[in-house]
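Note that one protein chain is taken out, while the other chains of the complex remain in position.
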Amino acid sequence: MKKKIISCVMASAMAMSAFAACSGTTEPEVLETAGPAPTADATNAAGEEVFSEDAILDMTMFSAMPGNEINSGNDIQERIAELTGVRVKETWLTGQTAQEAVGSIIASGDLPDFIDGGDGMAQLYDAGLLVAWDPYIEEYPNLKELYSDAEWEMFRQDDGHIYWANVFCNSYGEPKATGHNDEAFWIQVRVLEWAGYPEIKTLDQYFDLIESYVDANPTMENGTKNIGYTCLCDDWRYFCIENAGQFLAGYPNDGSVIVNLTDYDKPTIEDYNTTQITHDYLKKLNEVYNAGYMDIDFATQTYDEYIQKLSTGAVLGMCDQYWDFAYSIAGPYAEQGLDKMGCDYVPLGLVADGITEQQWHAYGDTLNNSSGCAVTTSCEDPAAAFQFLSRILDQEIHDLRFWGIQGEDYLVDDDGLFYRTEEMRANWKDETFKANHCCTYSYMPQWLGTSHDGINAMQPQEQASEYYAGLAEPFANCLKAYNAGGLPDMIGSVKGVEMGFWYPMYSYSNSMTTETAGGVAWERMGTTKHEWLPKVVMSTNFDADWASYMDAYAACKPEDFLAEMQEELDRRVEMGNANS
Amino acid sequence: MFDNKRKLPTSEWVFIICNTVFLVLFAIVTLYPVLNTVAYSFNDGSDALLGGIHLLPRKFSMKSYNVVVNKEGMLVGAKITVLRTILGTVFSLAANAVLSFILSRKRFVFKSGLSLFWVITMYANGGMIPVMLLYRSLGLTASFWVYVIPGAVSAFNIMVMRTFMAGIPDSFEESAQLDGAGYATIFLKVISPLCKPVYATIALFVAVYQWNSWFDAMLYNRLNPEYTTLQYELMKLLSSVANQGGNGNAGGKTEAAAQTITGITVRSAATVLTMLPIICLYPFLQNYFVTGLTIGGVKE
Partner (left out) sequence: MVLILWLPLFFKEDQCTMSKRKTAELDITKVKLTKKEFKRQWGLIFVAALYVIYGIVFYYLPLGGWIMAFQNYKLKTGLFHSKFVGLAKFKFLFEDDRFIRVIRNTLAMGIINLAVTFVTAIAFAILLNEVQSRWFKKTIQTISYLPHFLSWIIVCGIIHDSLSSTGIINEILLNTHILSKPYNFFAHPNWFWPIVAFSNVWKETGWNAIIYFAAITAIDPALYEAAAIDGAGRFQRIWYVTLPSIKPTIMILLLMNIGNVINAGFEVQYILGNGLVQRVSETIDIYILQFGVGNMDYSLGTAAGIFKTAVSIVLIFIFNQIAKSQGDEHLF
C-alpha cells in the first residue's frame, strides 16, 4: 500500500493555501470548446501588465487531504493573483475521510471551483459535477505537456473525456531526485560506521549487524537504551510489516500484489503474502523478537509513540517509507544534535537471497490516475480556471510558488544556480511565515525535475546543492565510504527498468469496493493480516501459528481478489499496447 | 445542613476523613490529564515529540499559543461561536422547558404518545446525506441558523427536565390554579423558579455543546468563511498537523498523515484556550446546584 503519490506530496514543499470569497453556483453545463479567458487590465510600477484588484477573480478549491490554510493577503498569493487574475482560497479535509467529505459536498450542492477529491474522485465523476479538460488541453500547451498522449489516455473516463490530472510525481526534463523517498530497511549510520561500513545484502546480515552492535553498545552515550529494531503496525501504516515480502523478492512497489514478468507479453498477478520469502522474513523477525532485540511494544505502538521512539535516536533500524518518518523526526534530531551523533538513517537494498536485483527505489515518475485536480460545474468561468492552471505552470510563476521571491526567499549565484541562506531555509520551515508568505497551490499542476533554465530543480527539495548543504558529517562520511552520491546510489536498486503500463497496481486495489467479491476479499485479507502478522512475529511457536495464519488467510478467499487484479492487469496491458 | 456543634460520633469522623481523602485522590487523578495538557501547551513543539512531559513543560515556549491565536478566521469564528452559544442556549432552553412542562402535566392527554415520539428521535437518524438534502431544501445550508434551529429540541434534555418538573409537588400547581392562574403563569411563576438547578444543568449542556461544535460548521458552511466557528478553525489547524482518529483505515487510504507532527503542543494550546471560557462560566451555573434549594412559598 505504499504510495508513491504520498511521497511526492510530502516531498513537494507541503500544503499551503489561499484565501478568497466563495463563488456562487451556476447551472451545470458541459463545455465542448474552450471559452475566452480574461486578460490583464492594468500595469504595475515595474511596467508589467497585471490585473487590478477589481479584475481579479476569487475562486475556491477543496482538496480531500489535510493541509494548512494560508492567510488572506499572503504575499505570494497576491503576487500570483496580480499576474494571473485569479486568487484561489484552498480548504482542506478536516475530521472526515475523503469519501465522506466529497459525499457531503455533493449532497450540499455547495461546490468549490476546483476540487481534488482524493479517494472520492470517482464519486464526483459519477455525479456528473466535473468539467472536461479536453478542449483546454488542446488550447494550453502548458497543460498538454504535463503528460504524453499515452499518459493522458490513462486519465480518460469511460464517457470519453478527461476530467482530472494528477499533479504529483511528474518530472520536467531530467529527474533530479537525491533522496530515497520510498520504502527500505533503514539503519543508522553509526551502526555502519562501528562495523567499518560492511556490505549488507540480506536480512540475516542486517540483523546480525544490529544484534552485535546492541551487544557491544547496550546504551547510547546519554544512557538511553538502544532498541535494535522496531516495526510499526498501526492502522493503515502496517505496510511497514506487511510490504517487505514483495521487495525482498526483487519486485517493485505494486503495493498489493507482485506482477510476474516471466512472460513479458503476458504478465501475471502473484500474491506475495504466502510466499516462502515472506515466510522466511517473518520467521526472522520472530527469532529477533524472541532473542530480545526487537522492541516489545512494536505491535501495539501508535504512530505518535513510534515517532517519539525514533526521535530519541535509540532505534537502530526499521522498515518504513521515508516520508512516513523522516520529516517528523528532523526537528527533534536537529534539536538534540542526533544527526551529528550518527543517528541518521540510510536505506539498505536487501533481498532474500542477496543476489537478485532489487527495486526498492522507484526511479522516474509514477502515474496515479485515480485522482487529481479538477474544475467543477459550479465554476462560473471555467475558461479562466483552466487558464489559471496553465499560467501557474509558467516557469516564472512556478518559481514563485516553490522557490519564492528572488532576493527574499532565494538567491542566485553567478552560474544561475538558486540557493538559500540558513535564514531563508528556516523561514520556509516556519508555519507562521509560510501562512503569511508562501503559496504553493500544492494540489494544482506542478513539475518536479529540471527547470526550464536547465540548471535548477523545479522544486527546492530536489536541488542537489541544497540537499548536501544540510547533511551532517557522519552521514556524509557514510555516503563517501559506500561511494554513493545520494541515497538512490546508497540503496543501489536496478536503474532504468521501464515500468509497464500497469504500474502501479495499487491504484486499482485502493479503489476496490465491497460491491465485488474481490473487494470484499481485499478488505478481509487486510483485517486478517492486521491481526496475524504481529501475532506470528510474537509467537513462541512460529510454525504452528504460521499454519493457523495461512488457514485464516485462505478463508478470506484471496483468489477472488487476485482474479480481479489479473483482470485489471490484462486490461491495462491491452490498453498500453493499443496506445503504443 | 446539620448542627455542627453537636459532637460527632467516631464513625462519622472516619467517614468524613475517608471521604475527603477519596475525593482529593479522585480530583488529583482527574486533574492530571488537564495539567498534562497545560504543560504540553507551553512546551516547545519538536521537543514535545520526545514525550515524557508530565506536570511541567520541559522546554518552555509560547509558540503554540501564537500559532493558535494567529490563525486566520479565529476572530470571525469566535464571534460566531459566542453568538451561537448565547442564542442557541437561550432558544434551546426555552424550547425544551416549554415542552417538558407540557409533558410533565399529569393530566395531559397525549403525555405517553408524545414522550414516545421524542424518545424515538434519540435513537433513529437518517444519516448524513438525507439530513443534508433536508437542510438544503429548507435553506438552512450556508446560513447561521443551521446552528440554532435543527438541534434546539433534544429528547435527552426534555426527559431530564420533565423528570425534574414531575417531581415538584402538585400542591404548588393546584394552589396557583385556585388563584386563577393559566398554564403560562404556572409555568413562569410556579414551576420555573423551582427548576433553577435543572435549567442551569441543561443550559450548561447546551452551551458546552454549542461551544464545542464544529462538524456542522464544516458540513453546512464549508465554503462560507463568514459562518465559521472557533472550533472548526481549530480543527482545521489540528488536522493539518496531525491526522488521527476516524480517518485512517486498513486499506491505507488516508495519505496526508506524513505531515510533520508538532501537533500535540498546538492541540493542547487549542484545548486550553477553548476550555477557559466554559470554565469561567461554570462557577456561575454551579451556584444553582451546589447550595441547597430553599423551597419557599408554599408550606403544606
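Just so it is clear, A and B label the chains in written order, and each chain counts residues from 1 on its own.
Keep in mind that, in the parts below, a contact is a pair of C-beta atoms (placed from the backbone, for glycine too) under 8 Å apart; a residue touches a chain by one contact, two chains touch by 3 or more.
Just so we're clear, the structure is a prediction, and the values are computed from it rather than from any experiment.
S.K.: Using the document's definition of touch, tell me which of A:Gln123, A:Thr432, A:Ser465 or A:Ser548 contacts the absent chain.
M.R.: A:Gln123
S.K.: Out of A:Ala64, A:Ile106 or A:Cys343, which residue would touch the omitted chain in the full complex?
M.R.: Looking across A:Ala64, A:Ile106 or A:Cys343, the contact with the absent chain belongs to A:Ile106.
S.K.: Using the touch rule from the top, list residues of subunit A that touch the missing partner.
M.R.: 97, 99-100, 103, 106-107, 120, 122-123, 126-128, 233-234, 238, 296-297, 299-302, 304-305, 512-515, 519, 523-524, 527, 529-535, 538
S.K.: Considering the entire assembly, which residues of subunit B contact the chain that has been omitted?
M.R.: 1-2, 4, 11-12, 15-16, 19-20, 22-24, 26-27, 29-34, 36-37, 51, 91, 94, 98-99, 102, 105-127, 129-131, 133-134, 138, 149-150, 153, 156, 159-160, 162-164, 166-167, 177-178, 180-185, 187, 194, 197-198, 200-201, 204, 208, 212, 244-246, 249-251, 253, 264, 267-268, 271, 274-275, 278-279, 282-283, 286, 288-295
Here is the rule we use: only the chains that are shown with their structure count from here on.
S.K.: Go ahead and note the Å separation of the Cα centroids belonging to subunit A and subunit B.
M.R.: Taking the mean C-alpha position of each chain, the two centres sit 40 Å apart.
S.K.: Quick check on the complex: what are the subunit A residues that touch subunit B?
M.R.: That would be residues 1-3, 5-6, 9-10, 14-15, 19, 21-22, 60, 62, 65-69, 71-72, 89, 91-98, 100, 103-105, 107-110, 112, 118-119, 235-239, 303-305, 307-308, 311-312, 323-324, 327-332, 334-335, 431-432, 435, 509-510, 522-523, 526-527, 530 of subunit A.
S.K.: Taking the complex as given, what residues does subunit B use to touch subunit A?
M.R.: Interface residues on subunit B, with respect to subunit A: 45-47, 49-51, 66-67, 70-73, 128-129, 132-133, 136, 141-142, 214-215, 218-220, 222-225, 232, 235-236, 239-240, 242-244, 246-262, 264.
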